[in-house]
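With one protein chain withheld, the remaining protein chains of the complex are depicted in position.
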Amino acid sequence: MKIAISSKGNTLESATDPRFGRAQQFIIYDLDNGTHSTFNNTQNLTSSHGAGIQTAQNIINAGADLVITGNVGPNAFNVLNSAGVKIYLTSGLTVQEAIEKYKKGELENVSSNTVEGHWV
Amino acid sequence: MIKELVVISGKGGTGKTSIVAALANLVNDKVLADCDVDAADLHLVLNPTLTEQEEFWSGKSASINSDKCTRCGKCLELCRYGAISKDFVIDKVACEGCGVCYYFCPAEAIDFTENMCGHMYVSTTSQGPMVHARLGIAEENSGKLVTMVRNKAREIAEEKDLDTILIDGPPGIGCPVIASITGANFVIAVTEPTLSGIHDLERVAGLAKHFDIPLSVIINKADINKEMSQQIKDKCHKMGINVLGEIPYDEAITKAQIQGLDLIRYDSASPAAEVLKNIASDIKDLLPFSKE
Partner (left out) sequence: MRIAIASGKGGTGKTTVATNLAFYLKHFDNTDVTLIDCDVEEPNSHIFLRPDCQEPKVVTVPVPVVQEDLCTACGKCAEICQFNAIACVKEKVLIFPELCHGCGGCLLVCPTGAITEKQREIGVVENGKGKDIKLVYGRLHVGEAMSPPLIRAVKEFSPVTTDEIQLIDCPPGTSCPVITAVSGSDFVLLVTEPTPFGLNDLKLAVEMVRILDIPFAVGINRSTADNNMVQDYCRTEGIPVILNIPHDRRIAEAYSTGKLILESLPEYHEQFSQVLGYIKGVLS
């Protein structure tokens, strides 16, 4: 099973990024074997419209089964939800800490968008 | 926890920017953001020193390479924006950047390239850091530039440990306004006691409700028509909207602007300044300003 974590850097020690659609990058962590890779999202930092939609689509294509991030808007939520990707929230942790918390079942699972869309 | 406070107006020319400039002097630990990217004015009274500049690229636009064009007319037939002339030149102003002509041109005669359509600036002012922008003339997508300004302001607030972002918003209720207020903590609408002011305030109130953001109102030039000011207050009361204050007509506001100053630095004892001081202290109570 693969987790995508929105991140400000490209290591497990990097801080998690509270933004989803306009997060700088994602760390894709494989729970089965403990390996990880990074996924650059800067193309969506400059996307005209619907950064959340595009980011969600890219993460799904990268094979993620669940997402850990700070907030998720309505459009991104719809895309993730329709692909069966589960969403967990975190704030102020490193990527590694967020993964550990998830394993212990301490992260909050969300069943709807947590912020309104930024529209553009 | 960073709080975003957005000042908007529905109707233009109600004194929004002058009020933001005055509040900039009265609220501590903040980043200023001018989200009226279509007609930014805040910099005219806060004397910013530019420290950083970023290009704003957004969307694409098409152009026809006349050497390759066979004048088959496919693009003319498919373009829904009337952006292609009969002699196969694309009107940049009418082009929405959908790319349909580019994808379906059988002669591959159409280029589809990114547009540079404005700039974002970061400056220092005596009132703290400020993020502002200038959208190119006739460009679209000011909503995206607004989002870019807000994101930058948030980044600076995090970096410098400032807990408030004070935003000068655009007029109207369309794309740039929506981009300015979605996800904000608190919106102040500046209105004036005129029929147009009341009409536009109702539209703005509808917008704030639609996006579920708490709204307060400031009545500017309240004494030019006291009866109308009372009507606004009654209306706000009915809609459950808090009226933060009534600023009297005060020539000091225009005089300060002509001097290139905000009202508080120009004359902190003027009648309008006195009301603004009260408003600023009320805002502090309304917003959970303490750091979490």
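Labels A and B are assigned to the chains in the order they are written; within every chain, residues are numbered from 1.
Keep in mind that, in the parts below, contacts are C-beta pairs under 8 Å (C-beta built on N, C-alpha and C of every residue); 3 or more make two chains touch, one makes a residue touch a chain.
What you see is a predicted model, and the numbers here were worked out from it, not measured in a lab.
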From A:A51, A:L66 or A:I99, residue that would touch the chain that is not displayed: A:A51
In the full complex, which residues of chain A touch the absent chain? 47-51, 53-54, 56-57, 60, 75, 78-79, 82-84, 119-120
Under the stated touch rule, tell me which residues of chain B contact the chain that is not displayed. 9-14, 17, 38-39, 41, 44-45, 59-60, 78, 80-81, 93-94, 96-100, 103-104, 135, 137-143, 170-175, 177-178, 192-196, 199-200, 203, 206-207, 210-211, 224-225, 228, 254, 257-258, 260
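Convention: only the chains that are shown with their structure count from here on.
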Rounded Å distance, chain A centre to chain B centre (Cα mean): 29
